[in-house]
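Beneath this line is the structure, given in structure tokens, with notes to follow.
With one protein chain removed, the remaining protein chains of the complex are shown where they sit.
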Amino acid sequence: MQLTAEREHYLNASYGLKSWLLTKDHKRIGLLYLFTITLFFFIGGAFATLIRLELLTPQGDLVSDDVYNRLFTMHAIAMIFFFMIPSIPAVLGNFFLPIMIGARDLAFPRINLLSWYLLVAGGAFALFAMIAGGVDTGWTFYTPYSTTYANGWVIATALGIFIAGFSSILTGLNFIVTVHRMRAPGMTWFRMPLFVWANYATSLIQILGTPVLAVTIVLLFVERVFHLGIFDPARGGDPVLFQHLFWFYSHPAVYIMVLPGMGVISEVISTFSRKPVFGYAFVAFSSVAIAVLGFLVWGHHLFVSTQSAFAGLVFSFLSYFVAIPSAIKVFNWTATLYKGSISFETPMLYAFGFIGLFTIGGLTGLFLAALGIDIHVTDTYFVVAHFHYVMVGGTIMAFLAGMHFWWPKITGRMYPEGWAKLSALIVFVGFNLTFFPQFILGYMGMPRRYHAYPPEFQVLNVLSTAGASVLAIGYLMPMVYFTWSLKYGKVAGANPWGATGLEWKTASPPPVHNFDETPIVTHDAYDYSTVHGEEIQVG
Amino acid sequence: MADHSHTETLDLRVQFDTAEQQKDCSTLGMWIFLITEVMFFGGMFAAYTIYRQFYPEVFAIASTSLNAKIGAFNTCVLLLSSFTMVMAVRAGQLGKQKAIVGWLILTLIFGGAFLGVKGIEWHEKFVEHHIPGQAEFHLEGLPQSEQGHAQIFFSLYFSMTGLHALHMVVGAGMLIWLLLEARKGTFSAKYYTPIDVGGLYWHFVDIIWIFLFPLLYLIDRHLKV
Partner (left out) sequence: MGNIQLFPVQGSTLAPEVDHLLYFFLAVSAFFTLLIFCAIFFLAIRYRRRAANELPEAGHTGYTLEILWSVIPFGITMVMFTWGASVFFKAARPPADAIPIYVVGKQWMWKLEHMEGRREINELHIPVGKPVRLTMTSEDVIHSFFVPAFRTKQDVVPGRYSTVWFQATKPGKYHLFCAEYCGTRHSGMIGWIYAMEPQDYENWLSGGAAQGSLAENGKKLFQDLACSNCHKEDNTGRCPALPGVFGSTVHLTGGATVKADEAYIRESILNPQAKIVAGYEPVMPTFQGLVTEDQVLQLIEYVRSIGAKPAPGSAPNSPASAEKPATPGAAPAKR
């Protein structure tokens, strides 16, 4: 096969809008997701910008309190349900999971396409709600505020999330079946790349957790529309029950968001150290352990909710168990560097950023799991800072690491390395400047979701807003140079990084059915002796 | 590219190597889907358990207002439909085209009967003012201050039976699709996966009802009101 421009691959095999909207190719569907979530990322980012501008001054003078409440609600809904949850699994997982296990496609390509349409349909409802006037319940939809008192587009938004939930469920289902049944000959479970393991664990959460969110939304829906009394204390209903149901999904959902990112980091760290990930089995099983343990800790969101003290004790205790597999991952990634051959391309810089920020995000999670500290810092900016360290410092860093890492494979072009390194640096600095002051703000006692605040909190808020503008530049740059590289980027070879995964054994961009012939796997993942000499080349 | 040497079935998709792999995937996919359904109804059952714990007596009294005889009859109808579904799968294994169609039609009839009876029951609730959220809601045998708790019982009753019925409707749609395909002669002893997988779904919906019936209708039949 000659590497000329005429070589047929998944991008040029067919043309036209219809060939994309009706495609069953997991790679094209991955790109459809990429467009969708990028849209929502910038919508959510626009809301974030307004939030940070509003908080520049303590008085609450840029927008009204009502508008502010809608802004933070819609920021969270756009970012969590329509960007973060689909981000790595539905884009990079969709594109690479089948290739990495040597399959021609996912087990159910049509369901895969349906999943994307469901996300779009759900997103359309959410967008409609946003344009029509928004919703002000907070993304947590706590009852009885959301069922009785809120006057925004609660139903439309909830319906959007409900529909998008099925997209998530079906993607998880598809991945699980694919991993179980579609592996290439020789691709045993313990030869699978850790990215596949991470997505497998994520899929477990998606299929087990998301249905509970769905039924919670159903109850919210009937309560709001028909006023049945399920969450209404005046009729004997229990508003706190909603919180239990909600967090039963929404805590594990945190791991839906961060686990795939951990998978990306394992790939990147290994590739740019040219070493197998230290303690492969531990890292693989820690993903599954996080997925399982994640279901047992939801009550740590309810320490001050009037939940019984005994329940608080149990949930606090269990929460510390999640720390262990997370710690294992961080230590093992670091240990992978030992005696490696480390190079500093952009994906690796993002991976370093991820490890550092996730470490801080994870450690501050321990603060929140401690009953004695949580009663002070829960519902303050400490929580806001903590989950942004995990979600933005963790997941988005990993997403960018993955996008840079696999960009040559997806498009067949290299991104401009210098610009990318610069933007990675800007993101890292901007991120810390934005969110680190919020830890201090939180311990000082600034409650979250405050439109106006006492003046003594202003200095730290100004720092945070300054950081956010730096961060915004850091996020806009990849948009520009990725687009630029589509036409002007250097043409990428099949394996520009000297990586080991099966995705690097096929051409860039891959052919329609991924491989010209089904690969037969004979080595463990990350066996660099198979690449050395033939493909590692002077870059 | 996929090699198209597999000629024993008409419908081997490009991503699969063998027909067996394709069937395995479909079956596993359905099982996983059913796990998500368990979690879905599980949330409902959790809410039910908690409220029954809070208000055991109100739930018992409210439960007696449901017609257990009709409920029992409907349970039998649904069990029968599961039996005919099994027979349809069996006919599929044997490749008996006409038998497939016949058993599927019977299943559809029983499923429709169940939904019809369910509709009659709901209608009764409307007539009796047992609709939660309505101003005129009143459950006999309970003081005014307990009416709110009774409404919670009926909220759960309608939510749970409603979601179950919705699953039945989806199942009926699936049966109709299977019927149309069966009449076209799509299925054979070598390819009856859709009937098999559809059967799994139908039985699952049946099992959910097996839980709902005692939890809603039979809480405390001998209770003196």
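Going by the order they are written in, the chains are A and B; count residues from 1 in each one.
To be clear about the criterion, a residue touches a chain if its C-beta (ideal position, glycine included) is under 8 Å from a C-beta of that chain, and two chains touch if they have at least 3 such contacts.
Just so it is clear, the structure is predicted and the values come from calculations on it, not from any experiment.
In the complete assembly, the contact with the undisplayed chain comes from B:F54, out of B:F54, B:W122 or B:F211. Across A:S341, A:T483 or A:T522, the single residue that touches the chain missing here is A:S341. Touching the chain that is not shown, out of A:F81, A:Y350 or A:F367: A:F367 (per the contact rule at the top).
For the chain missing from the display, the contacting residue among A:A124, A:V225 or A:L313 is A:L313, taking the whole complex into account.
In the full complex, subunit B touches the hidden chain at residues 54, 143-146. In the full complex, subunit A touches the omitted chain through residues 60, 65-66, 69, 136, 138, 140, 142, 144-145, 148-150, 233-234, 236-240, 273-276, 278-279, 282, 303-310, 312-313, 316-317, 320, 323-324, 327-328, 330-332, 334-335, 337-344, 352, 355-356, 359-360, 363-364, 366-367, 369-376, 378-380, 440, 443-445, 447-456, 458-459, 526-529, 532-533, 536-539.
The working rule: only the chains that are shown with their structure count from here on.
Those residues of subunit A lying in contact with subunit B across their complex are 98, 103-109, 111, 169, 173-174, 176-177, 180-182, 207-212, 214-216, 218-219, 222-223, 226-230, 232, 234-238, 241, 245, 248, 512-513, 516, 518.
Of all residues in subunit B, those touching subunit A in their complex are 1-2, 13-15, 17, 21, 24-25, 28-29, 32-33, 35-37, 39-44, 46-47, 50-51, 54-55, 132-133, 148-149, 151-152, 154-156, 158-159, 163.
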